[in-house]
Every structure is written in C-alpha cells, then in structure tokens.
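My questions will all concern the structure given below.
Take a look at chain A:
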Amino acid sequence: MSNSDYVLAIEDLTVSFDGFKAIDTLNLYVDKGELRVIIGPNGAGKTTLLDLICGKTRASAGSIKFKNAEMTKLAEHEIVRSGIGRKFQTPSIYENLTVFKNLEVSFPRGRGVFGALKFRCTDDVKERIAEVAGEIGLEEQLSMEAGLLSHGQKQWLEIGMLLMQDPELLMLDEPIAGMSVRERELTAELLDRICRNRSMIVIEHDMDFVKKIAHKVTVMHQGKILAEGPMERVQSDPKVIDVYLGH
Partner candidate 1 sequence: MDKFRRWIASSDMASIVVLAIVVFAVLPATTDIFRLNLIGKYLTYAFVAVGLVMLWGYGGILSLGQGVFFGLGGYCMAMFLKLEASDPVSTKIQSTPGIPDFMDWNQLTALPFWWEPFRHLPVALIGMLVVPMVLAAVIGFAMFKRRVGGVYFAIITQAVAMIITVLIIGQQGYTGGVNGITDLKTMLGWDIRTDSAKYILYFANAILLFVAIFACRAVQRTKLGTLLLAMRDKEDRVRFSGYDVANFKVFVFCLAATLCGVGGAMFTLQVGFMSPSFVGIVPSIEMVIFAAVGGRMSLVGAVYGTLLVNFGKTYFSESFPEMWLFLMAALFIGVVMAFPNGLAGLWESYVKPWLLRERQAVPVPAPEKTPAVAEDPSEAEAASTRPVARSPEHAPASKNRSDGVDPAVA
Partner candidate 2 sequence: MSSQDDRDDLQSTSRRNFSKGLATLPLIGMPGLSLAAKYPTAKVNTTKLAVTDTEVTVGQLHSATGTMAISETGSIQAERLAIEQINAAGGVLGRQIKIIQEDGASDWPTFAEKSKKLLVNDRVAAVFGCWTSASRKAVLPIFEKENGMLYYPTFYEGLEQSKNVIYTGQEATQQILWGLDWVMKEKGAKSFFLIGSDYIWPRTSNKIARKHIENFRHLKVVGEEYYPLGHTNFNSLINKIKIVKPDCIYAIVVGGSNVAFYKQMKAAGVTSKKQLLLTISVTEDELLGIGGENCDGFYACMKYFQSLDNSNNHKFVEAFKAKYGPKAVIGDVTQAAYLGPWLWKFAVEKAGSFDIDKIAKASPGIEFKGAPEGYVKIHPNHHLWSKARIGEIQSDGQFKVVAESPELIEPNPFPKGYQ
C-alpha cells in the first residue's frame, strides 16, 4: 500500500529510555486537512510522540514519513522547514520581545546566518504579521512586550508564531491549558479556522474541548495506541474506559 495519501505516516516507531519503552512499535497515519486529537493518561507517551516527530527526541527504530519524506534522520530545523510546526506544552515565546518581534522572528525568510543579517521587515512581512495577529486576536497587543500577555494570549501568540511559517502539519501540545472558558471557546474557533488548509495533531485532556474540535481521536496508553476513531466510538470503547478509570 502506498502511504502517499497521508500527510504523516508513522510506522513501527519505537523509542526507549534506558530500556523503558516510551513509544512501542507505534503506527499512526494523519490525513491531509485532518485534525487529530491524541488523548491518553499521563505518561502514555503523547508528548514523546510529538518530540519524535519534530526531531527533539531521536527514534530508536521505525520511520516517520512526512509527505513521503523520511524525517527521522533530519535535523530539527530541517523538519520545521519541510513543513512541520510544533507548539510546546508551556507557552514558549520570547518574553522580552514585543509581540510584533515575536511574529517577525518566526517569518520564514532569512533563516540562514547571512539571510538574517540581510533580512528587512518589508511590507509583505508586515502584512503577514498583521494578518496572523488578526487571526490570533492580538492586533491590539503588537507593540506590547510578550511577557506581559495573559497566559491564554501567550498560547495564542505561540500558535501565531507557528502560523507565520504556514506549516502543513501543526502539532499543539495542550493548547488550552490554563485558559478561561471564554478563551477556550475562542481557541476552538481558532483551531477550526486554521485547520482548513493544513493537518493538525493536538494533545488535549479536556474532553469537552476534544469533542468540539476533533475529527478523529487516538488514544495512547503505555506507548501504544489503544484505540482510534471518532470521539463517540472511542469514548465507548471498553478498553479506553478501563484505562481512564484505572484499577
């Protein structure tokens, strides 16, 4: 079977830390335009999976193919440049730069040393920044130091920084942690909007939120996939209930 239909095809992926298998012969396929949510109890290996895809952790075995290109041997920045964006669990933004600068730095031009020296903030860059800022609802805060944003705004800013690069696969690790109810709603809408022309993988614990956004849900447990499918089916899967309720 050809995997070329999938944006992301993970096969037999394994990683072990001193013998402990955090990810164990895992297979996962993500479609174009799909918003996949990964859930699972703590220590299931969700974040490790994202780390593996974006190259932060190196696989012990298996393959990760993005648009049919092998990712496991690439350096992190090469993975990013091929179109994968990743948001970290705790908002990872440059706190002492302005929101504007945060976005500008993320613009995918002048990524080499000399490119960065030559880079000028031309009109198309400004336009793009304004566009993204509108998308994440931070137009008013562009000149504010990013450290002064609220926790939710910081999460949005990080998503905005990823959007600047217009990735084909966007991976978000707990994007609504620490958000108010109102902010969660806005985030759900935001994710819905930005999902239109790209694939996404989201890790989330909040089941209501998952229900709202997920096209398909993958449940992980002890480094393996326990169940996969639409939310309703997964929710009623006895194995899943077992794991979540615990013994």
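What to note about this one:
Simple rule for what comes next: a contact is a pair of C-beta atoms (placed from the backbone, for glycine too) under 8 Å apart; a residue touches a chain by one contact, two chains touch by 3 or more; residues count from 1.
With respect to how the candidates were assembled, all candidates are chains of the complex that A comes from, given by their letters.
Everything numeric here is computed off the predicted structure, so don't read it as measured data.
For chain A, the touching partner in this complex, chosen from 1 or 2, is 1.
Interface residues of chain A, counted against candidate 1 in their complex, comprise 54, 56, 75-77, 80-81, 85-86, 88, 92-101, 104-106, 108, 110-113, 116-119, 121, 126, 129-130, 133, 142-145, 147-148, 158, 161, 165.
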